[in-house]
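Removed: one protein chain of the complex. Kept in place: all other protein chains.
Chain nomenclature is as follows: A, B and C, assigned in order of appearance, with residue numbering initiated at 1 for each chain independently.
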Amino acid sequence: MMEFQALFEQYRDLITIAVYGTAIALIVIGLYAVLMKKHLVKIVIGLSIMDAGIHLLFVAIGYISGGTAPIFSPGNENAGARMVDPVPQALVLTAIVIGFAVTALALSLVIRLYKHHHTANIDQLNSLKW
Amino acid sequence: MVITPVHYIVAPLIAAFAIPLLIKIHKDAARIVPGIVLFYNVIVSLFLMNHIAEHGMISETLAGWQAPWGINLVVTPFTGFLATMVSILGFIIWLYGYRFKRTLKGGEVKYYEILQMMMIAGSIGIIITGDIFNMFVFIEIVGISAFSLTAFYRSRDGAEAGFKYLLIGGFASAFLLLGILIIYTQTGTLNMAQIAERMPDVPQQMKIVALIFFLVALGIEAEMFPLNGWAPDAYSQAPSPTSATFAAVVSVAGVYALIRVVFTMFDVEGVNNYLMVMGFVTMLIAEIAAISQKDLKRMLAYSSVGQVGLVLIAFGIGSNLAVFGALFLMLNHGVIKSLLFMAGSYFIYNTDDKKIKSLNGIYKKLPIVSFFFALGALAIIGFPPFSGFWSKFYILISAADEKYVFLIIGILLVTIIELTYYLRVVGRIYFAKQEGEPASHKPSINALVAMSSLALFIIVIGVYPDLIMPHIQSAADALLDKSNYIQQILSIKN
Amino acid sequence: MEGILFKIFGAFITALLAFTVGMLFGGLRRKVIARAQNRVGPPVYQNFLDLLKLQSKTTNIAHGFMGHMAPVWIIIAAMTTLMFIPVLQGDLWFENLTMKGDLIFLLYMMVFGNLGMALGAGQSGNPNSVLGVSRGLSQLVGFEIPYFLAITALMLQFQTTTIAEFLNIQAETGVWIVLQNPFAFIAAVLASLGMFMYAPFNIVGAPAELASGPRAEFGGKYLGTMMTGGAVFAFIKLVLMVDLFLGGAGNNNLEGIAGTAVGLLELLLKTFLFYMIPVFVAIVSPRYRTEQAIRFFWKWPTFFGILAIVWALYKNGTFN
Partner (left out) sequence: MEIIAIILLILLVGSMLTFLIDSFSSKLTGITAFLFSLAASVVFFTQIPSGYQFKFQLAGLDLQWGLTDYSYYFAYIIFGMSVLALLYSIKYMEGKGRLGYFYGSFLLTILGMFGVVISQDFVSLFIFWEIMTWASFLLVIYNAYYKVKTKGVKYMIFSAIGAYAMLTAIVFIRVHYDTLLISEAIAKGAFNFEQYIYIPIFLLLGFSIKAAVMPFHVWAPSAYSKSPMSFTTIFSGAMSKMGVFGIGLVFTSIYLGTNPENFYWVRTILGWLGGITAVMGTIYALIQTDAKKLLAYSSVAQLGYIVVGLSTGTKLGIMAALYLTVIHAVFKGALFMVAGAVEKQAGTTDMTKISGLIRRMPWTFLVALVSIIALAGMPPVGGFVGKWLLYEALITESNNYILVVVVFFSSTAAFLYSYRFLYGLFLGQEEKDTKDVKEAPITMLIPMLILMIIAIVSGAVPGLIFEPAAKAMEAIGFQDVTWQMSSLTNLWGDTTNLGLISMLIGAVFVIVFVFITLKGYKNTKDVGTKDISTSGEIPKEWENLSFQQDFFQPFQRAAAPLYSMNMNKIWKNLGENLEAFFGFFRKLYTGNGQTYALYVVIFLVVLLLFKDVIFS
């Protein structure tokens, strides 16, 4: 455990960059998928990826290097200072649940759209316009 | 205090889970229980309004955590006013829709009623919550209910509209999360009062970036141009009571969220001008899009967007009188647009066609509904002596106070556009020659009661606005008194 | 009481004078035209004979109430107008109601008769009559414009709208208005060409083409009465022009009947001379189509009319 922590200390900046970079990359990839891909499922996947990126970002900002789990346990009453900020994690949990619901709904809509239109190309779904 | 704000949220949630069970006992439970819940919400609202009139604002904390840390629900005259309005309108819309869906099978009614109830409850949640992330959750609740309801008819267009709404709604939630993220990193709190308190210490750049994310995310909910591509589709494809709910409840909640964030949390210069300009653009584009619509509900949808634009203009002006006008307009728009959607849906029900041209001479078939539609049209344009006039009048007065000559002229010119298309429809209903025999579905008694109560409101408030004005005035005062809001919330320990 | 009787008697005298002079001038016109065309022509009193014949006809055809009323209208218009025009200046018999009405009133009253005739012609049901009316009314719009311009110019220049005042002004200054505002005179003369409806502006009643136009369906007592009215009207138009531009008549220092006689002679001379203008124009003119006539009136006469107003404003010092 300690070794791992030491290793982590060594590459801390790198990991920070990696985490934030991954988050932003996920967001950009998701955006790209949503805006550029024509397939409905790909768009939904894009949305999920974007959400995932944001969630990652959230968790990343709450992280304190070397922190502990945000649990007050007997004998560990003064852990508050070293705790990882619990709020973003709570938020992310909620957001993941919501994202899951949205994705499920989106996919069901995609199925229905495909049934009606026999295509999953978003450019052809514009009977409602102007 | 017997009744607390949390009842707003708990009652619908319990009901939502209970309905699938209760439906086993009685098949009409799916219809009746939401009504009871919504009516209970009305009682809660009235009780709370009464309470805050005597004892000042309420800030209730959930799960025993004190205000800055725990989630709190806040009822000020402002949020209380909006919550009351939303719950009453929600109940009336339920009353209207009670028998509207009787042609559907029991199971579907269940989903419809639950979703509808959750949408209204979520909207109330948006309004009364004092926590920014909690607001996000409620926005998502409303969003998911709204996406599903938009696609409720399982038709080709319904699914398409639902998907578009969902796509844009997904963006809204993503950006909202990003905004919350930035705010949280800078202030370390999610309580809106505390955020507002700590906001002066936040670096200007961060503040503005966060604000922009909020503006875009909540702009989507508030149907601001160019973020409102989903709105006309969703309004026109959803079942009609849902369209009414979108106009009367969801858009109110969206505007509330935007205003709360802009007015309370942030203190950025220029945001007022931004609201004013974007509001005007929204209104202009929406109304000129509405004028050549061939589909009735789509026309009403664009008109709703236009009204929201006017509300944003008024909030953008930002003076006490302007906020007063804006709140009055939100109320009027909720009432009148509900009435229009309700009446319009009976037209569609009778003609089996959403096209405006199929309304020719429908007056003979549906005299009362036509009357309500005409009344609503006149009221929403802003003709005296109907309630719509006063809100527009106060907004114009407030604009004049700030010497926005061109804004006033612009608003009035747009009103002329609005007038044109509404009166074309009214003219068709009453005077065009009827072609073919439309089916005859007379409005049911509950729908008539719902519509008459709205019509009565329009006329009574139009003739005697003093009835409602003190409440709106105190709501406007409460919104603008930001420091009081912060102090109260952070000091209430109960 | 005596005054009123005297007035009524004066009115009769005036009417008689107007009737006689008008008929006589009508005859003279026919004679002059005949001579100019190298014919012998009818005798000067021919119009009186015509009238006698018409009035002594035993059967009369009426085309309904308005047809019956048309001559009445014309006489009303003629008599009323006559009463408000100073025939002889300051003369007891010919004063009538001179000071009780002004130019604007006269302008309208003079059209009154035409409308009556038009209505009578309308009821006859003869399309030719109505065609004539249509042309006549159109032409009316043509010549009234320069005429009104001329009159307005006079009003502006002399700050009055009463005809007797114009006579007084001319008597006081000793200069006829034709010299004080020549442009107004030109405009008025050109307009009066149309008013008399002789060639080239005689398409209204073109005998060959429209069967005499508005009068086509009138005969006997109706036509006779209308002729009477027409004669009085001719006199009125002439006297009005003479009053407005040529100093009027009767402005002499002689007392009693002699003064009246000299005044009448002066009046006859001036009106006759003025009358010869449209008559001579008629002799040498072909016929305009209606729109040509209207266009004509809206060009040069109107131009002179506007010039007259400018002149009047210049004279009364508006530009200073």
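Following the convention adopted for this analysis, contacts are C-beta pairs under 8 Å (C-beta built on N, C-alpha and C of every residue); 3 or more make two chains touch, one makes a residue touch a chain.
These numbers were taken from a predicted model, which means no experiment stands behind them.
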| item | value |
| --- | --- |
| Contact set of the excluded chain (shown chains only) | A, B, C |
| Selected from B:I180, B:I285 or B:A326 as touching the chain missing from the view | B:I285 |
| Residue among C:F48, C:F112 or C:F272 that touches the chain left out of view | C:F112 |
| Contacting the left-out chain in the complete assembly, out of B:H51, B:K164 or B:K337 | B:K164 |
| Option touching the unshown chain, where C:K31, C:H68 or C:K315 are the choices | C:H68 |
| Chain A residues that touch the omitted chain in the full complex | 31, 34-35, 38, 43, 122-123, 125-130 |
| Residues from chain C at the interface with the omitted partner, ascending | 55, 57-66, 68-69, 71-72, 75-76, 79-80, 83, 97, 99-102, 104-105, 108-109, 111-112, 115, 118-119, 122-128, 130-131, 133-135, 137-142, 144-145, 148-149, 152, 155-156, 159-162, 165, 211, 216-217, 220-222, 225, 289-291, 294-295, 298, 305-306, 309, 313, 318 |
| Residues from chain B at the interface with the omitted partner, ascending | 160, 163-164, 167-168, 171, 175, 208-209, 211-213, 215-216, 219-220, 226-227, 229-230, 232-233, 268-271, 273-274, 285, 288-289, 291-292, 378, 383-385, 389-390, 393, 396-397, 399-401, 403, 405, 408-409, 412-413, 415-417, 419-420, 423-424, 427-428, 430-433, 464-466, 469 |
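One rule holds in what follows: only the chains that are shown with their structure count from here on.
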| item | value |
| --- | --- |
| Topology of the chain contact graph, where touching chains are joined (line, ring, star, complete, other) | other |
| Per-chain Cα centre nearest the global Cα centre, belonging to chain | B |
| Separation of chain A from chain C, taking each centre as the mean of its C-alpha atoms, in whole Å | 102 |
| Computed distance of Cα centres, chain B from chain A, in Å | 30 |
| Multi-chain contact sites of chain C, meaning residues that touch two or more partners | none |
| For chain B, residues that touch 2 or more chains besides their own | none |
| Sites on chain B touched by chain A in the complex | 133, 136-137, 140, 143-144, 147-148, 151, 154-157, 159-164, 166-167, 169-171, 173-174, 177-178, 180-181, 184-185, 190, 232-233, 236-237, 289, 292-293, 298 |
| Complex interface listing, chain A residues touching chain B | 27, 34, 40, 43, 47, 50-51, 54, 57-58, 61, 87-88, 91, 94-95, 98-99, 101-102, 105-106, 109-110, 112-113, 116-117, 125-128, 130 |
